[in-house]
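Beneath this line is the structure, given in structure tokens, with notes to follow.
One chain of protein is taken out of this complex; the other chains stay put.
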Amino acid sequence: MGPNGCGKSTLAKHVNGILVPTSGDVFIDGLNTKEEKNYFEIKKKIGMVFQNPDSQIITSTVEEEIAFGLENLQVPSIEMNYIIKNVLNLVELNGMEKTPTHCLSGGQKQRLSIASVLAMKPEMIVLDEPTSMLDPGGRKKVIKIIENLHVKGTSVLLITHSVEESLKSQRVVIMDNGQIVSQGNPKEIFSSVDFIKSNNFNIPESTDILYRIKKHGYEVSLKAFESKKCADEIIKLLENNI
Amino acid sequence: MIRVEDLCYNYNAKSKSSISALKNINFTLKNSTIMGIIGKTGSGKSTLAQLLCGLLSPTHGKIFLNEKEIIKDFKNTKEICFNVTMAFQYPENQLFEKTVYDEIAFGPRNKGISESKIKDIVFEVIKFTNISENMLKCSPIFLSGGEKRKCAIASVMALKSKVLILDEPTAGLDCKSKSQLMNSIFEYHRKEKNILIIISHNMEETARICDKVLVLDEGIQLMFDSPVKVFKNYQKLEKLNLDVPQTSQIMRYINNEYPINTDIMFPKEAEEEILKILNSKGVER
Partner (left out) sequence: MNNFEFCKYFSGNSIVHKLDARIKIISSLIFFILTFSSNNIISLSIIAISISIIAVVSEVPLIKYIKSFKSVLIISVITAFINLFFEAETNLVCLGELSVSLSGLKSSIFLFFRLFILVFISSITMFTTSVQEISLAFENLLSPLGYLGINIQEIAITITLSLRFIPVLFEETYKIINAQKVRGAHFDSKNVIKKIRAFCNIFVPLFIFSFKRAESIAIAMESRCYDVSKKRTSLKNMELSHRDAISIIFLLIIFTGVIICNKMKIF
């Protein structure tokens, strides 16, 4: 996480070797991104999904889009149909193989991009603000799919502006001016409100309310991020002295 | 004042494959109100915006701006545009002039305003949008994303129209630039007292600055009311997969167990309300 222009996307592009470090090294499973012979292997291990759904879809129909990566990996055409069906199931776009890509909604396009990366069976998937151009409905679906991926054992590196989305992760890295400012467990990080405010993040309103109440000297935990938990915390306080 | 009467719009109206984008929209906006339009993608928000600026003409129904009917009672589209302007989504993609100054001056120049007055206007709008004066000579192409957006919004503000429509003005920006841009838009509105229409997916933003909220679903007007009343209908909104400001959600949860005012939408009000109850109960600190 971090403000626009803090270097998040640049970092992400180093992870799959699109960019190569000026100094220092990036290793993917022991493979240095600087060495050209590792180029193919690294891109196969790490899938990338970008912010703008329109500027990463290459072909005109859904099935061809997924096949694009497979064709590059020289997968025989007999296996392709099976894989396409499988990954479309994963992103809930079943039965849309023949749909033209320009007829999809933003959320569907983004799910297609995830599917076409998944088809290549990457070990890790890097998503660069995949939800920032979507409406709330589309956003929720994409996040749900990313969560499912993680459950199924794929590592996920998600770049986002939304605190809500990053709370689902195990580790958060906060960047500013091309440097890492802070990293650690998201709940720890986002409950230190002063730090977050000084870094210009929007704190969730739940934390904001609890923080305001705590300022008046009441004993509440700031780690309640979901609305329900926050409400419980306040109810506990209210019913304390009845 | 804007009055929309029974507005319908169909794409490809004449052919058999006509698609209905808007059905029977009715609302009235008084001068100097801010209206938010919310709805899923494809619910007709952008179509409505384009109808209001006269880029599309309604299949059925009428739009009045100060009792003049849009399209019919105006000389041409240009004439309408000087009264109703809009900034499209991602307006930074549409910048084209050589310098930021020319970009902002493009609208007023088309309006036929004298150069000295244009200068005043440009300097006025860059103050609202926090664009520094030495940036005016730069080419808009080489600005950063956030600055381009500011420049694009400034260039529609410079038209000083009676109605300004912004289609997702803060989409894709980080939190800091988002709140900065929203504040400058609000400041501009306070000064100009124009009608401001904001299409947004950000419900907290909508709740904070809008006087009226229009909810669209598949071209149908679902609600048109004050934000408090609209967000009270949270079940309807959740059905549409739209968010509700988190504070009002929290207040509802509390209300399930403990009676509390559920009309509250902002953390600051929530703080006051909760403190009031805590104090009256004498809860220990």
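Labels for the chains are A and B, by order of writing; each one numbers its residues from 1.
Simple rule for what comes next: contacts are C-beta pairs under 8 Å (C-beta built on N, C-alpha and C of every residue); 3 or more make two chains touch, one makes a residue touch a chain.
As the structure is a computational prediction, the values presented were derived from the model and not from experiment.
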Among A:N72, A:S198 or A:N240, the residue in touch with the chain that has been omitted: A:N72
Contact residue for the chain not shown (choose from B:G36, B:P58, B:G107 or B:G219): B:G107
Footprint left on chain A by the chain that the document does not show: 13, 16, 18, 40, 43-44, 46-48, 50, 52, 54-61, 63-64, 67-77, 80-81, 101-102, 116-117, 120
Touch residues of chain B, complete complex, unshown partner: 11-12, 50, 53, 55, 76-78, 81-82, 84-88, 91, 93-96, 106-107, 110-111, 141, 155-156, 159
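Here, only the chains that are shown with their structure count from here on.
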Mean-CA-position distance for chain B and chain A (Å): 28
Chain A partner contacts - residues on chain B that touch it in the complex: 40-42, 144-146, 171-179, 201, 203-204, 240-243, 245-247, 249-251, 253-254, 256-258, 266-268, 270-271, 274-275, 277-278, 281-285
Residues of chain A defined as touching chain B within the complex: 2-5, 51, 105-107, 129, 132-138, 140, 161, 200-202, 204-206, 208-209, 212-213, 216-219, 227-228, 230-232, 234-235, 237-242
